[in-house]
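Got a structure for you, questions after.
Only one protein chain is missing; all other protein chains are in place.
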Amino acid sequence: MMANLRRPRVFIPVILLVLLALIPIVVQDSKYQQSVLIVCFLFAIMASGWNLISGLAGYVSLGHSVYLGIGMYTGAILGKAWGVEPMFLIPLGAIVAAAVALVVGIIVLRTKSHAFVIITIAVLLSFQLLAANLKKLTGGSDGIIVQQPSWAVDLGTKPYYYVFFALLVLTILLSAFVMSSRLGAGLVAIRNDEGKAASIGINTTVYKVTAYVLSAIPFGAAGALYGQYLGFVNPLGAFAILTSVYLVLAALIGGRGTLWGPVLGGFIVAIANEAATTISGGVSARVLIMGAILILTVMFMPAGLLPSISSMIERRKAKRQTVKFIDQASIASSLSDVDTTLIAPRPHRRDHAGDAVLEVRNVVKTFGGVDAVGGVSVALQRGSITGLIGPNGSGKTTLFNCMTGTIRPTSGQVILAGNDITSERVWTRAHDGLGRTFQITRLFKSMTVLDNLVAPLERTSARQMVAGRYTGDEVERARDILEFMGLQEFERQNAAALSFGQQKLVELAQVLMLRPSVILLDEPASGINPTLIEKLANVIRRLNEAGTTVLIVEHNIPLVLSLCDHIHVLAEGKILTSGSPEEIRNDPMVIEAYLGPDHMLEAPGV
Amino acid sequence: MEIVQVLAFGLLLGGVYALLASGVTLIFGVLDVVNVAQGAFLVFSALFTWQIWDAFGVEPLLLIPVMGFLMGVLGWGIYRGMVMRVAPQGPGMTVLLMFGVALTLEGILNLIFGNKFKSVTPPYFTESFTIGQLVIPLPQLISGVLGFLILGGIYAYLRLSWAGRALRASAQNKDGAALVGISSVKSASFAFAIGAATAGVGGVLLSIMYPIYPATQYDWIARLLGIVVLGGFGSIPGAVIGSLILGMTEAFANTYLPQWSSLFFYGTILLILLFRPHGLMGAKTREDVA
Partner (left out) sequence: MSDVVLTMTDVEAGYGGGLVLQGLSLELERGTITCIVGPNGAGKSTVLRVISGLLKPNTGSVVLGGQPIGGLPPAAILKAGVAQVPQNRALFDGMSVHENVLMGGYLIRRQRSLLHERLEMVGDLIPIVRERAHDKAGNLSGGQRRMVEIGRALMLDPSVILMDEPSLGLDPKSVAKVAELIREVASTGRTVLLVEQNVRLGMNLATHGVVMEQGTVRLSGEAAGIADNPEIATMYLGKAGG
C-alpha cells in the first residue's frame, strides 16, 4: 500500500476504487446500482475488519457481526436521545464497539480454536438477547425507528454511498497499516505458531486483544451508518448470525490474510446475494446458494481467489526461471568475522546476580504422580558454556522446559539475573534476556527468513507495535547476523523451503536478534550433518566469546565434551554428577548411566 | 412445590439436550470436528417427522428409529463426501464446511416447507401427567425420558460393542487405535453417523415439544455448542452435565425470569471459561503456554 504505485497489485485496486467513486456522478439514475454497491461496501468493510483477527492471527470468529449490531444500536439510541442523525455518530459507534471488544476479547481470547469459534457465536447471540430484553434502552424486539437524514431528497442515496465508500477506504488503510506494522508481523507469527511467537518475546495476549479490538472498529463505525441507512434497528437484524457467515464467506472467497482479498470477496458475496434474491425471488434460495458456495469454497479453493491466482502466476514465473541450487558446502564453511557488538548480549534490565546468571533451585516437576524432575539445582556461571546430558527419560527436556517457561515446575524456583522468574510468562523471559531454540525447529513456515528474523521483540510497547515491520535497525542487524552465519543467500526464501540443518541455524540467528544474555539450546546438533555441527559449534564459541552464557542439552556427547566448560549429568530426574569435561569423561557413574548398570536385571525375589 | 416442578422440567429438558449434545461431542472426540450442522440436522428430522405425521397421521414416536437411521446415513455420506477431504486443512476449515452444510440444509428445508412454524400435535399433546401436585405435560415427559433412555442405550452400545469400543479407542488415543488395527476412516465415519443419528432421534423428540421452522436451527446449534463448551469438548459425561445445567437454568429462568433464560446460560459459560478455559470436564493439554 505504502509502496510503489506502479506495482500492479497496488494500482489495479486503486483504479477500481476511483471508478467506484465516480459511478454516482457519471451514471444517470443509478439508484439501484448504488444500493447494491452500498451493500458491497458494507461487506467489504466487515470482511476486512474480520481479517485482522481471523485472517492475520488465525482466530476464526463466527460472531463478528455483533460489532455491527453494537454500532447500529449506538447510533440509534444516542441519535434518538440527542436528536442527532446517527451518521454523525460514526466515531462513537466505533468507540463503543472497540470498548465492548476490549472486554469481550480479554475473556474469549483465553480460549483457542474450537472453543473460540463457538464462544464468538455465543457472544453474538447474547447481545441479540440483550437487545431484545433491555426494552427501555432498545425498544425490545420491535426495535428503534432511526431518524431519517436531513439532506435534500434529490440527493437520494448519494451521501450514504460516499460515506460508506469513505469508511471502506479508511478500513483498507487501517488494514494496510496493520499488515505493514510489527503488530501485523506478530499476528502472522501467532497464526503460524503461538508458542514459538511467545518464546521470541511476542506478548501474544496483548497482540491478540489489540487485533480483536481493531477488527471491531470498522464494524462499529459502519453499523452506526447502516442503521440510519436501513431506517430501523431491531435485534434479529442487527445481531444476525447470517451476516457473520456472509462476511466470513467473503473473506474466505477473496483470500484470508491478504489486503485486497476480503474487499474483493465482499463485493462477490454482496453481488451473489443480490443476484440470488432477484433471480429466485426468495430468502430461502439465498441461504441455499450461500451455503453451497461456502461448501464449494472450503472444498475446492480454501486459500481464496487472490492467493490462488498469485500462486498460479508465481508457478508460471518459476517455470521460466531455472531453479537456483544453493551449495550446501559453501554455507557450512563460511563464518565471517564480525564486530562483536553485533552478537553481544544487551545488559539485563534488572541485574542483581552474582556469578550465576540463570539458576534453578530445587525444581520438582511431577507428571501424573511420577517425578520427571525430582529436586534439581543447577546454576549457569556467567560467560560459561554449560552442558546438560543424560540418557533418554532422565528429565532433561522437562528441566529445560521449566527454565523456558513452557511448563511450570511443581515446586522450586527459576532465577534469572537474580530475579525469580518461576511464574513469569514465556515472552517476559525473552524480554529479560533468555533466548531458546527448539529440538525440532519451529520457524514461521509461511514467512521468509528475513521476516522470521525481524519478528523477535525485546519488549512490548505501543510504539513498537505501530512501527513498520522493517523500520529501525533490525533489518540491518538481521542481515548482518545472516551474513555472519553465512546465510545471507536465504534472506528471501520461505523458511519452509530450507533443509532441517539450515532451519536450525536460522532459528539460532532468530534468537540472536533478541540479544539474549542466556541462550538455551535444545539438542542443537540432532538431525544435522557433521559439517553443519562443526559450524554450529563455531557459532556457539563466538557467541560465548562475545559474552553470552550458553546452556546445551544434547545427545552428541563428543560435541558437548569439546564445547562445554562445565557439564551436569542428569539421570532419573536427579543430578547424577557435575564437573569439567575431563572429569565427566572419566567418571564411571556416567558410563554406567549411559551404558546401563549391570545389576539392573536381577529379577526381584528370584 | 414449585421448585420441584421446576427441577423436574429442567431434568426432562436436560435429557433431550444431553442426547443431542452427546452427538456433537462424540464427533468432536473422534474427529476434532465441531459439527455446527447438528441444529440443521435436527430441524431436518423434525420437519420430516411433521410431514409424515401430517400426511399419514403416523404416530411420531414410531419414527424415532426411521429418522435416526436416515440421519445416520446422511451423516455418514457427509463425512465420506466432504469432511474427510477438508479435515487435513484443520479445524477452522471443517467448522466453516459444516456451517455451509447447515445453511444448505436450511435452504433446502425453506424451499420444501416454507418459513412457517410446524407443530406435531398427536392426541397426547395437550395431556399432562400428575403426581400429587406435580403436573408435567406428557410430551415433555415422553421426550425427556426417551432422551435419557436412548442416550443410555447409545452409551451402553459404545461401552459394550466392538464398534463402540473401537470408537472410544480412536477418541482416546489415535496412535494406539492404529496399533491394534482400527481403521481411522471407519471409526470417523461411524462417529459421524452416530452423531447425526442423535440429531435424527432428537428431532423427533423435539417435534412434539416445540414448534419448528428451518431458521430455528440457529437457536439449537447455539444451545448445543454452549453445552459442549461448558462440559468440555469430547466428553460425554461433560455433555450430560452441561445439558442438565442448561435445562435447569432454562427451567428456572422460564419460571422466574422469562426471556432471560438463554442469556443466563451464555453468561454462565463465559464465567466458567474465564476460570476454566477448557470447560468443566475438559483436560488441559500439555502444549499450552498461556
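As written, the chains take the letters A and B, and residue 1 is the first residue of each chain.
By our rule, a contact is a pair of C-beta atoms (placed from the backbone, for glycine too) under 8 Å apart; a residue touches a chain by one contact, two chains touch by 3 or more.
A quick note: this is a predicted structure, and the numbers were derived from the prediction, not measured.
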Displayed chains contacting the withheld chain: A, B
Among A:Gly354, A:Gly393 or A:Gly472, the residue in touch with the chain that has been omitted: A:Gly393
Hidden partner chain, touching residue among B:Leu149, B:Leu179, B:Leu257 or B:Leu271: B:Leu179
Residues from subunit A at the interface with the omitted partner, ascending: 370, 391-393, 499-500, 526-527, 555-558, 561-562, 572, 585, 590-591, 594-598, 600-604
For subunit B, residues in touch with the removed chain: 162, 165-166, 168-169, 172-173, 175-183
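Please note the rule applied: only the chains that are shown with their structure count from here on.
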Interfacial residue positions of subunit A with respect to subunit B in the complex: 58, 60, 62, 107-108, 110-115, 117-119, 121-123, 125-126, 129-130, 132-133, 194-195, 198, 204-205, 241, 245, 248, 252, 282-295, 297-299, 302, 405-407, 425-426
Touch list for subunit B against partner subunit A, complex: 28, 32, 34, 82, 85-86, 89, 91-93, 95-97, 99-108, 110-111, 114-115, 214, 218, 221-222, 225-226, 228-229, 233, 259-260, 262-263, 266-267, 269-270, 273-274, 277-279, 286-287, 289-290
